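Shown here: the complex without one of its protein chains, the others still in place.
As written, the chain order gives the labels A and B, with residue 1 at the start of each chain.
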Amino acid sequence: MSTSVSEHIYELEPHVKVARARAGVLLFIFSDALSVLAILAAGGYLSALNTEGAFMGKGDHPPAFLPTLGVAILLVLSGICYYLWERRERQSADSAPRVVYILAWALMLVTLAGQLWISITTKFATIDAYASVIIMLNWYSVFHYALAAIIGLLLLGRVLQGRRAGHDYVVEAIGYWWYYTVIASLLMWIFGMLL
Amino acid sequence: MTTQATEVRRRTDLFHTLCPSVVSGIVLGAAAAVVFGFIAHLLAGEDNPDAPVAAAYTAWVIFFFIGIGAFNGIFKWGFGRREPTHEEEMALAGKDQGLWRYFRFTTDHKVVGMQYLATVLVMFFIGSMGAFMIRLEQSRPGAIFFNPQTYNTIVGMHGIIMIVTTIVMVSGPFGNFILPIMIGARDMAFPRLNALSYWLLFTVIPMFISTLLFAGFPTGWTGYAPLSVQELTPGMDAYCFTIIVFGLSVTVAAINIVTTVITMRTKGMTWGRLPVMVWGVLLSVILGLTAFPSFIIAQTLVLMDRIFQTSFFIAAYGGNNWLYEHLFWFMGHPEVYVIAIPALAVAAEVATVFTRKPVYGYKLLIGGLIGIAVLSVLVWGHHLYLSGSENALDGPFMLDTELISIPTGVFFLALIGTLWRGRIWVTVPMLFVCAVLVNFVIGGVTGIYLADLPTDELLHGGMFVTAHFHFTLVGAGVFAFFSGFYYWFPKMVGKRLNTGLGQLHFWLFEIGFVGTFLSLFYAGLQGEPRWSANIAPPFATANLIASLFAILIAASVFVAVYNVIITLARGEKAETNEWGARTLEWTIPTPVPLENFGEELPVVTSLPYNYEPEPVAAAESPSAPASGSAGTPLQPQSGD
Partner (left out) sequence: MSEPNIEGSAGSAAPARQEPNHIRRAVILWVVLSIIGIIVVILITPFVLPPASSASDLSNADNLTMVALTILSVPVGMFVFVFLGYSLYAFKVKERPTEAGIPLQPSPTLQISWLGITSLLCLFLLIWGLFAFYQQTAAASTNTLVVRVTAQQWLWTFDYPQYGLSVQGQEIDLPVNRPVQFVVTSEDVLHGFSIHALAVRVDANPGEITTTSVITPVQTGNFTVNCVELCGLYHSYMWEAVNVVSESTFESWITSQGGHL
């Protein structure tokens, strides 16, 4: 409820907008990273405890290597595309070719599809603790790719409409999330292989 | 009273009022819950009762937010044709919407703060009813009023409702309403996320209470596996979802508060001039950000075991309950400091106002709070001394835990020093601060018994533990909340709470509280275990005395409720600077204008604790905005 007679439009200063975008996404990354660490720690701990010798059964193995490698490659390519697009875009807004961004996003979609397929088709005879950890790693990656795809879709909307000027910090912030998704998912993949 | 602008406004029709609002959110969310629950039931079959419940809860949350219009902004951001106009932003902040803005996805931090305050008070009320039921049952041996299943559920619900409420009780209402004003900002860094954090909390409440429809849950507030994984009733799923969604709410709020304090402090508000209260809330949410992911993952793993038959916690298949305990307590210990740190900071903040002098050792106090926050992440093992897990680490954990007593001692030094040689004005907020000191020293000292291995051996899992954490979380935490409540109420609501009733509330609460929990300390020393639906005869007297004292606490709750109601109905208007305090929120009018400050944001030159000399009557006029009167820490606007 305003008591002032005339209304002013109070704009945040540009450096504050940049700072807040950075702080927001980095804090979000911090929180998500801790959750990934929690899962990795859970897997490592259960493996070390090997309760009743039942952590891993005879038929247990990680998901087939080649499909997961394929997904990892697509993921990294998506990150590289985003990076190339972002670098050009931050030099001057709306200058980078849209197709590079669209490619980055499309690659993320294919990564998501691939990971979904892997997660659905990885089956275990009994779902012991080892299988549980693999299942969790698989589906958490699905979750991360889906989140990146949704965020990317929103950015795609803006990119297609050319509404980019003055919003460099958005590209930068989403970039951080994008690269984090790549790194965290690679980490989960490697951990699953080594478990 | 809504501002009646001179031009004629088109009356919005009922549909546009109700949609989007909490009404459309609830309707859509509930409908989706039923639909998706049914679909999941068809897909999962008869022998998986958890899948439909889980699907229903997930749908409830997502569709509630669609219904309340939370996604509208995101959608427009991506696919809209233009940026929102200033009018649209102001409308989203609740401009000219009267009281109904409290029932919508409103971004104004003051609205969010009031929403949190109302919700916190309601949850405290419900949680206390649970407590009184517990005390009623425990007043005599045997299961008299409740069967064990109901009793265990009541104990668990009391625990979770109170934990959730105490986590948000300071950061929610005051961290949202007061904090941005205190640092000289017009709003939070992410206003939409602010509304999101509140409404996430709101969606948790029906989810949690629905556990009663599914025969409750047997684990108490800690939700230990594998008991939580046993296929008893789907009521346990309510618990898991409550934690996950609440964890998201806390994470979102934490990101918002931390970013706000880092990036949006006004000119001159350096880290060394930040009011103690801001430090307290900041440290608390950083701690929460660090602790909650582990908790969310723990509950996700429990849900996976329940719904998808994984084996994280089933020993026969390589799972282990120690995993749950570590994940839980890695969160569980910092979490009590998430509760305590802002409460202690509020107590310090209020103390300076009613002693008319600066915080005694500001840097030392802030260092102490930081020390508590950092150490608290490293001590979770003291909950696991007797679990059998990692016994070799018992000694190091004991070292860490006892170390926390050092920064905690600094807090006492700061507060005692603030009181010493002050001009102590014993108002209702000040009464609560005094009780914080008394209760917290008892609570803190009894913590040493639990931190020490040889004595923990006698006391773990007994009522001594219960009495200890009630003395700290309630005796220090909730009492500090009430000190902040009575202190900031005149600014937030604009009315003056009745002093006599406030004093009555205080004395009934403190006497009842100390009586109840000292009796429970005694029962714990006699060996009474926790979670006793059935009190054994040796403990009967102590429990009866505790229950009798609890009647005083119950009376105090009703006194407080009555006070709030009559004040809202016909309370006296409060002054702009009701208490003569120096922080920024007391320099602006009541009710606080939509964008807090006038044209110029204040410029700060010192800590807000300088009480010499007293301000002149100019501070009481509502039309004196950010121009500094003598003695306030603001730079004079027009030649002083």
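As a working rule, contacts are C-beta pairs under 8 Å (C-beta built on N, C-alpha and C of every residue); 3 or more make two chains touch, one makes a residue touch a chain.
Computed from a prediction, not measured in an experiment: that's the story for all the values here.
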{"item": "Contact residue for the chain not shown (choose from B:17, B:503, B:526 or B:605)", "value": "B:526"}
{"item": "Touch with the omitted chain, as defined above, among B:122, B:144, B:393 or B:426", "value": "B:426"}
{"item": "For chain A, residues in touch with the removed chain", "value": "51-52"}
{"item": "For chain B, the residues touching the chain missing from this view", "value": "148-149, 152, 218-220, 222, 224-227, 230, 232, 315-316, 319-322, 355-358, 360-361, 364, 386-388, 394-395, 398-399, 402-403, 405-406, 409-410, 412-413, 416-417, 419-426, 434, 437-438, 441-442, 445, 448-449, 451-455, 457-458, 460-462, 522, 525-527, 529-536, 538, 580, 609-614"}
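Convention: only the chains that are shown with their structure count from here on.
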{"item": "Touch list for chain B against partner chain A, complex", "value": "1-3, 74, 77-79, 81-83, 86, 90, 95-96, 186, 189-190, 193, 251, 254-256, 258-259, 262-264, 289-290, 292-294, 296-298, 300-301, 304-305, 308-312, 315-320, 322-323, 326-327, 589, 591, 593-595, 598-599, 622"}
{"item": "Residues of chain A defined as touching chain B within the complex", "value": "1-4, 7-10, 12, 16, 19-20, 23-24, 27-28, 30-32, 34-35, 37-39, 42, 45-46, 49-56, 126-133, 135-136, 153-158, 161, 163"}
